[in-house]
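Please read through the structure below; I'll follow up with questions.
The complex is shown incomplete by one protein chain, all other protein chains being positioned as in the whole.
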Amino acid sequence: MKHERLREQVCEANKRLAESGLVVLTWGNVSGIDRAGGAVAIKPSGVEYDKLSARSIVVVDLDGCVIDGNRRPSVDLPTHLELYKAFPDVCSVAHTHSKYATMFAQAGMPIHCFGTTHADYFYGSIPVTRVIAPEETDEYEANIGRVIVEHFRAHKLDYKSMAACLAGGHGPFVWACGAPQKAVENAFVLEQVAEIAFGTLSLSAAQAPLAAHMQELHYLRKHGPKARYGQDCT
Amino acid sequence: MKHERLREQVCEANKRLAESGLVVLTWGNVSGIDRAGGAVAIKPSGVEYDKLSARSIVVVDLDGCVIDGNRRPSVDLPTHLELYKAFPDVCSVAHTHSKYATMFAQAGMPIHCFGTTHADYFYGSIPVTRVIAPEETDEYEANIGRVIVEHFRAHKLDYKSMAACLAGGHGPFVWACGAPQKAVENAFVLEQVAEIAFGTLSLSAAQAPLAAHMQELHYLRKHGPKARYGQDCT
Amino acid sequence: MKHERLREQVCEANKRLAESGLVVLTWGNVSGIDRAGGAVAIKPSGVEYDKLSARSIVVVDLDGCVIDGNRRPSVDLPTHLELYKAFPDVCSVAHTHSKYATMFAQAGMPIHCFGTTHADYFYGSIPVTRVIAPEETDEYEANIGRVIVEHFRAHKLDYKSMAACLAGGHGPFVWACGAPQKAVENAFVLEQVAEIAFGTLSLSAAQAPLAAHMQELHYLRKHGPKARYGQDCT
Partner (left out) sequence: MKHERLREQVCEANKRLAESGLVVLTWGNVSGIDRAGGAVAIKPSGVEYDKLSARSIVVVDLDGCVIDGNRRPSVDLPTHLELYKAFPDVCSVAHTHSKYATMFAQAGMPIHCFGTTHADYFYGSIPVTRVIAPEETDEYEANIGRVIVEHFRAHKLDYKSMAACLAGGHGPFVWACGAPQKAVENAFVLEQVAEIAFGTLSLSAAQAPLAAHMQELHYLRKHGPKARYGQDCT
């Protein structure tokens, strides 16, 4: 079996997606990329998570042509590919319809940073894109990816410190500059942050975001050269 | 045992209803129909889900007369029968008091389509009927079914692309043009969609529905001749 | 061991209270009465549910004097006793701090009947009492019971068709004219009904109650001589 390690990671990450409560039925998918080999591995479309095996994972090239596997890839594959093409250090992508993040996506509202839980993982507001226009429906899934990239460029957002975006009227796409498990973890944190933000707005509808110095302090405490969280930083 | 396969499917689907968290105590029921044989199989009234066996399922004709089984059928049977009589391709019906769908039913509010999660399964707003009038209480359960059918006809709704209806002040009835498990899946998706719509309205009380081209695109991506989701479409 | 059957039922019902998610830590208690023998059995104070045995249940007379058992009874015992003394057909009482019922108690709001889920079990609005006055704190727990009874008499409520009351600023007391398991079931239904009412009010703050003919129809469908739900009615 070619791309065995990548397939195993992608298979494992898709199962983790279901176990962590982020998806029901078959409403989500994770992919990973081998940039050197030009191969993207992704969940097959409509297959239940507990029936996935490394063998059932589909491997495609960056144009979406299947290079290995006998299943049809997730319909969301073209979105993943656009993100890999535009964001050169991204190594994995996860898509879910997790409840609280999807509520914000459906309301067309970004998730502002109201506290340190958010700031520990995402630097600034988690953005929400416009909805796909009627003339963009031909290459619908690819255009979701393009609209995310367009949003990041127009608002000068850094995909490394903001590893998530809400597709307007749809749901979250989340990525990582690490293994597929890391994209799943980011999707999990996004849902936690979305739920706490939802409750914060219920208590205080006009709540201002956390002060900028606090957002910076918390993000940098966990990321970058001065990180001092965990056992691995120096 | 006659109607063995149908009984087994209905028994299994009722158990699934409980396992999926859609019902507590004995607050829901699933039926299935053998249209060729003119037989409807349904849960017995007031029996706990973990005590159901294929043998305990009650089989009736389309007039509600028991043709097989020694239990009393669910009190909601006449509602199921009205739906089978009016909607000729429906093969299974599920009724629950699932929480979020019931909140909308109690508020007398339809569940508008605010996002693609909804559009993937239900085409348009999930309707809510008027409450049963005092003069309709004599054949109460049959009249719930008739009011649902009346609502679909008055609003020119298609029961195939809108497989659910909220009985006003009561709760959801959901159906499928497939096996009883499919009606349970639709009831499950309805509850997911209702919860996310509930949260969307909390964030944005005057939220407009998803643009029509998006509702159409998502519904047709999963249903009909151009479906391209899953492994089975051609 | 005296009162063995009653102790076993009360022990079992207290454990069920915890298993059904109505209580955490030691925040609830169930009692049962042997009216012929003048004995009330109740949970011991502050003991965890998984450590309860029939032997640890405390048996008292209607004045609250311990007649069997070497533990201190629940501090809420005097409330239970007032309910047994005022409501002659009540055979069991349950007290919890279940979340949604407690939210209504803390808000000082009754739970109006917004739908058939409520009407199937409780006939009318679930009442909430006034808060205990400063001069009533001497016999605090007994006065909670007296205030509930006072509320039922002042508003001409029937404790048989309304088997629950919210103690204002505190939480629910629920009873049954049957075994302790039945009081626990009523407490469970109360919490379900409270949660759905909570959501209904979120969607529709000025929601009117369900029409009176529907409340009557649903309550009588499950209770009294014309009941036609379940397998036991004739």
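Order of writing sets the chain letters: A, B and C. Residues in each chain are counted from 1.
Definition applied: a contact is a pair of C-beta atoms (placed from the backbone, for glycine too) under 8 Å apart; a residue touches a chain by one contact, two chains touch by 3 or more.
Computed from a predicted structure; not experimentally measured.
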Can you list the shown chains that the omitted chain is in contact with? A, C
Per the touch definition above, residue among C:1, C:25 or C:212 touching the missing chain: C:25
Full-complex contact with the absent chain, from A:56, A:161 or A:192: A:192
Can you say which of C:99, C:160 or C:223 touches the chain missing from this structure? C:99
Which is it among C:3, C:170 or C:221 that touches the chain not included here? C:170
Pick out the residues on chain A that sit against the missing chain. 114-117, 185, 188-189, 192, 195-197, 199-200, 202-204, 207, 210-211, 213-214, 217, 221, 228-232
Chain not shown, touching residues in chain C: 24-25, 27, 44-47, 71-72, 75, 97, 99-100, 102-109, 131-132, 134, 137, 140, 169-171, 198, 201-202
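Rule of thumb we're sticking to: only the chains that are shown with their structure count from here on.
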Residue-number overlap at the chain A/chain B interface, same or different (half cut): different
Of all other chains, the one whose Cα centre sits farthest from chain A: C
Can you grab the rotation angle between chain B and chain C? Superpose on CA, round to the nearest 5°. 90
Rounded to a whole Å, what is the gap between the Cα centroids of chain A and chain B? 33
Chain C residues counted as touching two or more neighbouring chains: none
